[in-house]
Structure formats: structure tokens, C-alpha cells
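One protein chain omitted, others in place.
Take a look at subunit A:
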Amino acid sequence: MSDVEEAITRAHHAEWARVVAALTRRFGDLGSAEEAAAEAFTTAVERWRADGLPPNPGAWLTTTANRKAIDRIRRENKRDDKHKEAQVLHDHTPPEPLGAIDDDRLRLIFTCCHPALAVEARVALTLRMVGGLTVPEIARAFLVQGTTMEQRITRAKAKIKAARIPYRMPSADDLPARVSGVLAVLFLVFNEGYLASGPDTDPVRHDLTAEAIRLTRLIRALLPQDGEVAGLLALMLLIEARRPARVSASGELVALDEQDRGAWDAELIAEGHRLVRERLAAAAAGVAPGRYQILAAINAVHTSARDIRDTDWSQVLALYDQLVRLDPSPIIALNRAIAVAELDGPEVALAIVDRLAEALAGYHAYHATRADLLRRLGQSQQSRAAYDRAIELAGNTGETAYLTRRRDQLQERPRPSEPHQ
């Protein structure tokens, strides 16, 4: 990637949500804001390639997107209403100060996560409007077709406009209920950052994980008593802490058992553990923990261990058992099976994993987990087939590299069944 391409990618990650949020506030329409922002970024790609970078890419994008939005409104007004045109021409809305723009991003999130929208629509819209992901990237994250995702987003925008879903912070009464929807969405954004998709994307997109953490911190400041907010923040911090050890120098993803634990971020771990202890105290006092608090506790067990052998797997499994009762999804069952493999061996775990075949056939982690269990059972040929399928489905460049190495290590190993061995 050239310097200009890198700068465009960087500007996109850093400025997208800011530009969309500011335009939505100014022009009162999410769809036009998104289109104007997208146009501005397209123009940036052309101009910056030809003329080099502007001194302040963020300001350049905001100004350009504003102009695009006004052009767009003028074009539309020429078609139907000359009167409105005059209003736009005389719009002297002052540019938003920086602090207010940060608030706009929260507004944007609450609008995208509005309860009158279907859950899938909230997630998709937040990733598009706040995360700035493309529709194909979002489609990949949710294992659906690009066209399906496009329709989902278009429909959600149309509903926001037609039903007049407001662009503002929810009232104090509504806040707790509105927050849990936002948390689900933020966790998905975090995950997209932690296991980024796309052939030209870095394996870990720190901008997205950092953005998800930043917004979760903000919501925690608003709702310090909410256990799930604390749980989600702890979970993100304990995962983020391992990021420095997660990608090798060659860009390959490093699995938990091979990570250099000395490279983990001790400060983030300490903060995450503090939050988990806070929630354990609440649980001891009779407050039932939600799924994020349990997931955070699982990650606290991992980050407390000096190495993989030191991990308290029975504690991990007990927490997964608790989690399965709250959320009987096949992905949780798959992760639970990994703990089962450590305690009861790969054969028992493989039996559990095989039962998930139908639900998770299109999920790369299902095939990667199977491949690893089959490898440990010495079933190289089946393991290789599972690695092949996982590589085919994995959208993360670092993960593809990791899976390819593991598969090729299988091939290097002599096969006991061959007569000349």
C-alpha cells in the first residue's frame, strides 16, 4: 500500500463516523449524510492520488462532504421545490465545535440502535454509519449475502426517515433499556476490529477495537451501576490486552497457547480484572450476572494464567456452563467445546463439535476448531480437509496465514500409515 492509500484508509477509519454524525445533525437525514460522506471519500481517493494529501485530511473530508450534501439537496430541490433551495442557500449553521461532534457520534449510535428497528438492522446500520464498514464487510461478519445486507440497511434507513426516529440521546427513563441494545452492537464492532475481515485489511483493526472501547467507556460513565456495561468493558479490555501478542512479525495470527504473555498489556489486564472483581462482588450479593460479565470472567481466568498449562480450565468450563444456560447459541457451544478438550480430551470435544455441523457449516471457526481437534487425534487427512474449509471461509488475513501454516505442518509430518515409513 502506498502512502496515499494508507492515508485514505486511515482517514476513513478515523473520520467516517464524525463526518456522518455531523452531517446527520446538520441535514437531519441519515441516508443523505451517508451518501454525502461516501461521495466525499470517493473524491478523496481521486484527488489525493492526483494532488497528494491535504494538510488536514479530516477537515478536508468534512468540508467536502458538507458541500456534497448541499449539492445533493440543491439537485433534489431543483426537481421539486424551488422554495427549499432558498433555505439551503441561506443556511448559516456554524460548524460544530469538536466536543459537540463527539456527542453527535453517541446520538448516531442511539439512532442506529433504536428499538423500533430489528436487531440485525441495528447492528448493520451501526457498522455502516458508525464503524464505516462497507456492506460486503458487514455481510461477511454476519454470514449473509451482500444483497441481503444492502436491503437490510436500505430498509432501516427508510424506516428511520418515514417514521421519524429521532436523532437524540434517549430520556433518562429509557436509557437502561436502550443501552443493552447498544452494547450488543458495540461488541460486534469490537469483534470486527479484533478479527477484521477483507483481503486488504490488517488482521487486527485497532481503530475499531479502540472505538468500541471508547464508546463503551462513555456509556459506563453514563451508567456506572449497570453490570453488563462494566462486564462488556472488562471483556473488551481483557481481549484488547492480548492484542500486542496476537499477530506475529510476519502478520500471522498467534493462538492463545503460543502467545508471548509478557507482551500482554498489564495495565489493561489490571483494569479488566478490577471490573471483573467488582461484578463478582455484585454476583456474591445476589445480582445475577449477564452474558458479558460471564465472558469477562472467562477472559479473567485466561489472563490470570502464567501460561496455557497453568490455565484453570475447570473454572473456564464452569463459566461456559453458566453461559450456555443464558445463551444456548451454537457459537457459545463451540467455544465451550474448546475447554472440554482441555479437560476431557479432544475426542469428547470433537463429538460435541460435530453436533454443531449444521448450524455452523458456514463459520470458519467451526472448521478451524474441528481441524485442531482432528490433528490432536492424529487424523491428518480429515484434519487437512477441515483446515482447507476453514481457510476458504476465513476472512482475516492473519488467520488465513495461521491456518495455512498449521495445515502445512500437517503435511510435513510423516504419515504412519504409509508403508515406506
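What we mean here is this: contacts are C-beta pairs under 8 Å (C-beta built on N, C-alpha and C of every residue); 3 or more make two chains touch, one makes a residue touch a chain; residues count from 1.
Convention: contacts and distances are computed from a predicted model.
You can't see one chain of this complex, but its UniProt record names it "YCII-related domain-containing protein", from the set "ABC transmembrane type-1 domain-containing protein", "Transport system permease", "Molybdopterin converting factor subunit 1" or "YCII-related domain-containing protein".
Checked against the full complex, the one of A:P57, A:G131, A:P170 or A:G227 touching the unshown chain is A:P170. Screening A:A116, A:A288, A:L326 or A:A351 against the full complex identifies A:A116 as the residue touching the chain left out. Annotation for subunit A: contacts to the undisplayed chain at residues 114, 116, 162-166, 170-171, 174.
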